[in-house]
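The structure appears right after this line, and notes come after that.
For this depiction, one protein chain was excluded, whereas all remaining protein chains were kept in their positions.
Right after this comes subunit A.
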Amino acid sequence: MSLITTILGRLVKAAITLLAIAVLNFFLIHAAPGDPAAVLAGEAGAADPLFIAQLRERFGLDQPLYVQLWSYVKNVLTLDLGYSFRQGMPVYDLIAQRLPATLLLTLSSFVISLSLGIAFGVAAAARVGKASDSVLTTIALLFYATPLYWAALMAVLVFSVQLGWLPGFGYETVGSGYSGLARAWDILQHLILPALTLGLFFMAVYMRMTRASMLEVSQMDFVKTARAKGLSGPVIRRRHILRNALLPVVTLAGLQAGQLIGGAVLTETVFAWPGIGRLMFESLEARDYNTILGVFLVSAAMVIVFNILTDIVYRIVDPRIGAKS
């Protein structure tokens, strides 16, 4: 089967899956107690039943559930994610506004954890049994076991509050009026702590997996063949062992990539990072149905897209997949 037919097939399945997820989310949200009208009315300080009824009518919440579902699905199909009454703007715009910050955070943490994890894993495997290997694996175990929010708080305390090296919260310095390179530099400084904290866990996971996988592959027959050819140690490690050892790491990286949008709620909250994660959290508290559903849908789409991307990458690195005939 050629790559293109595979991708087409996957895309068709993805569209169906996504629609099913949208419907499921809709019911899930409506199963939760409370509705936005009650919350809005409560915040306005008026629990007058008439006012609440008016609000419900305005938002269409007085309609039967299946009518609400139908209009939701219709809107989703036309890429209209509805209006956030809470934030007073279309959900689509809201997400588009928040998405860059989240992607910047999660993608940098993804790249950091993947590259450092693999590099440390290779280094540890090359020194297996030696003191430096033990040090690396112990540190990895520590990162692996540390709760994310604790690491985040400690990072803020140490590097921001105590040492004052890096800003401890926010996306950029508010009211600084930076532009161009100066602004990029400012954002980068804000990015370092949250990106590193978010990446620690996966870096540890990648390192442990790369190390174990390298050691396993180095016992295989073809490595002996490579040595019998007269290849040098570094060449064998790079060309024969590493390439084969990376296959399971690719699988895992695909899993992490799927969480690029939804996986940073904690980090964004601790570091006051204005991303999707915080938007989701705020919307949940405010019963902002439309926004929650929008975020859910975009997250789900991301998971599916990265699953497909992982499969494609997998087929490129491993010729055996998809070419069995």
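The rule is simple: a residue touches a chain if its C-beta (ideal position, glycine included) is under 8 Å from a C-beta of that chain, and two chains touch if they have at least 3 such contacts; residues count from 1.
Just so we're on the same page, contacts and distances are computed from a predicted model.
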Handout entry: Chain not present in the shown complex, as UniProt names it (candidates "histidine kinase", "NADH-quinone oxidoreductase subunit N", "ABC transporter ATP-binding protein" or "RNA polymerase sigma-70 factor, ECF subfamily")
Key = "ABC transporter ATP-binding protein"
Exercise for the section: Based on the whole complex, identify which of A:N244, A:T267 or A:S283 touches the chain you can't see. Expected result: A:N244
Exercise for the section: Name, in rising order, the residues on subunit A that touch the hidden chain in the full complex. Expected result: 1, 5, 9, 220-222, 224-232, 235, 239-240, 243-244, 317-320, 323-325
